[in-house]
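With one protein chain withheld, the remaining protein chains of the complex are depicted in position.
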Amino acid sequence: MFSNYIKIAWKVLLRHPFYTFITLFGISLTLTVLMVLTSFLDHLFGAHYPENKRNRSLYVGTVVQTDSSGTTTSSGPASFGFLVKHAKSLKSAEKVTIFSNFSFSNTYVDGKKIKLNTKYTDSEFWYVTGFEFLEGKPYNDTHIQNGDHVAVITDALRDQYFDTNGETVVGRNIEIENVIYKVIGVVKGSPPTRLYTYSDIYFPYTAPKSNYENKGMRGRFVAIVLAKDQSDMPAVQSEFDSNIARIPNKEIQDGQRYTVLIVKADKYFDHFVSTFARSNSQKVMFYTVASLILLMFMGLPAINLVNVNVSRILERASEIGVRKAFGAPSKALLWQFIIENIFITFIGGVFAIILSSIVISFINSSGWIAYADLTINVPVFAISIAVCLLFGFLSGVLPAFRMSKLKIVDALKG
Amino acid sequence: MLIIEIWASFMVLFGVLSLIVYNVRNYLQPVGFEYEHVWNLDLASNQDTLEVAAKLERALQRVKAYPEVESVSRMSSNTPFSANQMGNSVTYNKVEVGADFYSTDGELSKTLDMKMLKGRWYQESDRVSKFVPIVINKAMEDKLFLDEAAIGKVIKVDDKKSFKVVGVVDKFKSRGEFMSDEPAVFELLAKDDVWNANMLIKTKPGTDANFEAKLVKEIAVMLPGWGIEVSYLTESRKNRQNLTLVPVLIFLIVSGFLLTNVALGLFGILNLNISKRKNEIGLRRAMGATESRVTTQFLGEIWVLASFSLLLGLIFAVQFPMMNVFDLDSEVYIIAIFAGIVVIYLIVTLCAWFPSKQAARIHPAVALHEE
């Protein structure tokens, strides 16, 4: 039965190359865009180098201070002290790292300027993230206690700043804003889309200009709380929530008239969404708009396919009539056309995977995102297959319904 | 179904065109200042809390003294092309206008070569007791003072502070070309200010990174423990532009593919439908209709269909200018609607032209024989 359907579908494809082209063009392009998009979203939100443990990481990125009516709101990263007190103290977590949000600086070498992203971190940072050390090793608690002027740099900065001659740069000095740091490690750089961990150079938080001593709740630091296990995350979150709930009102006021404090330890994606959609209604709005765009995007090619398919029903009328005459129930015909459509969609899917690979390798090599590591990995592939099925179903079900409702006598006349 | 397809295409077109029209309209308006050779020196006092204002003043004088520097001006952190924004609203005569606020000194108009429309840029001497001199842009003047002249007007902020307008500049699109011309207020920086620690430095042409390195090093010696970062406005501008251009480009590519897809599909459907009506064509031709008559008839049919879809689309689209969605100028939406209508008719005509032309060319006898 199945092979019979596939045979027909294949023959129908071969019969009119032009319509096949239209069909496949639409399907392939739609799926390509969706696959590249999925791959990009996976690049943004999936667990990738150096945040390989993102699946069990909770991000404490923003402190929101507001009044009860929500008219005045102030938000931003937390102070070092705040995070030490409320995040570092979490008992249910495996490890907690505190590090500064991105900041910028420049360094100069041979009349050339190098723009730098700088970051101040604690020693746990190197445990929570999965940075690969090409040379040397990370700084440890002793370096931090001593306030040593040491730094970990990326391979890209090494190649720009030093004349390596193939030798290690560990132990050499780098000068930034008139402070000299000793390089103790070189890591493989990460794409800038890893917003929290990306940097060109990493210092211990006790190095100059980190401002970790600042008082108050707000500052320039964020934290990643690593749960022992993915299933442990809700427990860690509720412990963190209860820590925050214990903060006295006086502290919340922070010299202003704020009465409400919102600090969450969120999974990366939730955290990302909450940075621009704070209230639940804004989140609903965000998801609505996103799904509307997606619907529009998938809907238009689907409607297009439906129209082409419906217009071509008459071509298949005799076949439908015969099948019905010989006892095919409507349901069987409905499935036949849906399966045919899914089959065609999968052919389009194969093209789409090829096209996506080309687009992705182009993005990776274009330098548009440094260290870009977009891939079509298992989750991306699985989502693509699901999308193919959905798309095939979406564009097949209406024409199939029309076809299966065709009257036998009319079909045989056609 | 065809109506829905054309309708959906129109909606997509309308969205993309609105985005494009909005950005192109903005792009066509000048930013209102010169950014070539201008650097942004971003200072951060960090843990240093002693005599910050005096140190900033010393640093400013030091920078000014370099022969490579043409002029230097202190400014709040919302420097041109930066991601920072400071918004506030002012009220005059019960008219409330929200505007971007920039705190600067008396040198900014020189450093950024801003064109004065009326009055002059403020000086330290303009500060009289509680009156803080301000310069506003044309958009602000139009919105706040309506038909009145702005120069000399006093805007009360609170009991201790009032603004006095001393000058009007033309445009100031600090977030770059793609920003719309929004109201802006420049306020004279307080003498003892410690918060606004950005300096815009206009260098002489030909100044390079060697000078920059020297500058950073000397300032670092002057201000130990401070954060020092230099960026070029030309580079910030490029980053800023990409932030607008990349999404627009992605939308453009994606909707381009969508519309190609729709056009191909439409072509296919019309081809099928028209070839199904060969009898009718044969009959018409046999009864003396010319080729062009037949072609026009098919084109007319698809135009009617497209018009229905567009009417449906218009019902949705006109809500945008009417409800002032996203606070955009309604002209943007209206241009987008018209452009969308033109493109849809164009696509539909192109897709119907070829099949109807081909069908009309069939010999009447052949067409009738197919029965």
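Remarks
Note that the chains take the letters A and B in the order they are written out, and that residue 1 is the start of every chain.
By our rule, contacts are C-beta pairs under 8 Å (C-beta built on N, C-alpha and C of every residue); 3 or more make two chains touch, one makes a residue touch a chain.
Everything that follows uses one rule, which is that contacts and distances are computed from a predicted model.
According to UniProt, the chain absent from the figure is "ABC transporter ATP-binding protein YknY", selected among "LemA family protein", "3-isopropylmalate dehydratase large subunit", "ABC transporter ATP-binding protein YknY" or "Anti-sigma regulatory factor (Ser/Thr protein kinase)".
Though it is not drawn, the left-out chain touches A in the full complex.
Contact with the undisplayed chain is limited, among A:G147, A:P329 or A:P379, to A:P329.
For subunit A, the list of residues touching the undisplayed chain reads 1, 3-4, 7-8, 11-12, 15, 318-319, 321-332, 407-409, 412.
FYI, only the chains that are shown with their structure count from here on.
Taking the mean of the C-alpha atoms as each chain's centre, subunit A and subunit B sit 28 Å apart. Interface residues of subunit B facing subunit A in the complex, by the touch rule stated above, are 1-2, 4-5, 8-9, 11-12, 42, 44, 46-47, 208-210, 212-213, 216-217, 220-221, 224-231, 254, 257-258, 260-262, 264-269, 272-273, 276.
Contacts from subunit A toward subunit B in the complex involve residues 18-19, 21-22, 25-26, 29-30, 33, 103-106, 108, 111-113, 115, 177-179, 208-209, 211, 213, 296-297, 299-301, 303-308, 310-312, 314.
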